[in-house]
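Missing here is one protein chain; the remaining ones are kept as they sit in the complex.
Presenting chain A:
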Amino acid sequence: MARTAPVPAATDPAIIRNFCIIAHIDHGKSTLADRMLQLTGVVEQRDMRAQYLDRMDIERERGITIKSQAVRMPWEVDGTAYALNMIDTPGHVDFTYEVSRSLAACEGAVLLVDAAQGIEAQTLANLYLAMENDLTIIPVLNKIDLPAAQPEKYAAELANLIGGDPADVLKVSGKTGEGVESLLDKIVRDLPAPVGDASAPARAMIFDSVYDTYRGVVTYVRVVDGKLSPRERIQMMSTKASHELLEIGVSSPEPTPTNGLGVGEVGYLITGVKDVRQSKVGDTITNLARPAAESLAGYADPKPMVFSGLYPIDGSDYPALREALDKLKLNDAALVYEPETSAALGFGFRVGFLGLLHLEIVRERLEREFNLDLISTAPNVIYEVTTEDKKTVTVTNPSEFPTGKVLEVREPMVSATILAPNEFVGAIMELCQSRRGDMKAMDYLSEDRVELRYRLPLAEIVFDFFDQLKSKTRGYASLDWKAEGEQVADLVKVDILLQGEQVDAFSAITHKDKAYSYGVMMTSKLRELIPRQQFEVPIQAAIGSRIIARENIRAIRKDVLAKCYGGDITRKRKLLEKQKEGKKRMKMVGRVEVPQEAFIAALSSEEPKDKAKK
């Protein structure tokens, strides 16, 4: 299959096809992408690293894609050599905005669905997003080699969703390569070529921005109008900042410098900036000498939805945590944080995230890549509180909740989509109701699959909603959500007191009807988790000065090793040293020694484990 690949910077838009793959985690997107790289000859068999596009270890381990990239691949149909740009999209609800920008860089999308599982809520949400962007959709069923595959059933489901004939749904196996060539052909035949004004001032949309230790920020763009050339000065239209184009090129899949990028082309550029915030996803790049009058539509600043306090277990790691966050920030435009002090946990940061997965990923990267031991406090959302004197306070941390009379509390809301087999509808409705949800719609996707749409408080889904949903539906339900306004609600702050002293890390803002159960749950959890001390420790839950729940940790009565065996002092000393080491892992709350594990376990949704033996 010898091909003469079109030359970047001089490619006729008519032979360019820009597409992305919309798929759920595990539905085989990366395997399919790998197969395409191989078939188009971009990656040799021997260089094939499983799932070439996913760079970070964590992504690979979790089987999810966090950061997208674009690869240019040659493909010949009927004697014409085409240039295909495959733009990888993040696959999780937390990164909806990034997905929308990736979609905006394409003319079409491959809708990839596991032939054994059918479409999932997030895929559906991204499909709707693609349809709103007028993308041409190519429906594809993957993993047809699996014994459990039901291609007919799910082909009908897909046809039902996007219109068309179930017979037109392509059936492929990324694993064996079956059907992938026809898919590439279909991409060329069915997707429209990009259209733009080659003589206009350049307008290129940034759809990804990645920090590289050696090269600084690598920015991925889709050129809409005009042309970008090496060494010219460019301008970021949102900030008006200008940079020199040190390098411009395409990924195939290793970065390859080119003589520029023209209309419809997709590639990368390097300007020497060191922070992804200087090269923001969604922003428009233009020529400095001849700037465009109007930027491309759709730019938005990332907005954190969920906040959590991150504290080093060892207080002396605080500067290391700051440094680590500063480094992560270079590669994560959505990460925001500011220093915060907790009476219980010491110095740390209040960190804003796009969602829970984003939180988990950041925490895991901090622990793994920077070797930090961290406590993260229970995630919370942003509340707007109006006090009696008509002042409005923005609360990102329960400890900021005003102490005086409160006139009104507003909480952020989401619109959630849940897909599940119809046998679980009852269980899902029960769960959503218990989370103060308001059902908006219920539709049958097929005979036995239902789409439920709910309006829910964000706070009700950030903690353990997804886990609960999964366990109530034996793993079959999928969830997607997007922010949708706010509502006034009857919310209160519940404080937890140890020996009469408030422990800010355990405070929570909850609905009034749930305050009591939160108090009971937290006090009994802490009673299990905090070892007995040399004195009695009352644990109380309170709203303001009103105690709503109480537990007691009895004083320890014995802490002595009776015997020293036949002069084996060494053993006794080592035990003492171990105990002293253990004490270092304790946080002092007033006079109460609280093990780190208690913070971690109390703030997680899991059941407490046995109290650690001394």
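The rule is simple: contacts are C-beta pairs under 8 Å (C-beta built on N, C-alpha and C of every residue); 3 or more make two chains touch, one makes a residue touch a chain; residues count from 1.
Here is the rule we go by: contacts and distances are computed from a predicted model.
For the chain that is left out, the UniProt protein name among "ABC transporter permease", "Heme chaperone HemW", "NitT/TauT family transport system ATP-binding protein" or "Thioredoxin family protein" is "Heme chaperone HemW".
Of the residues in chain A, those that touch the hidden partner chain are 534-535, 556-574, 576, 579-580, 583.
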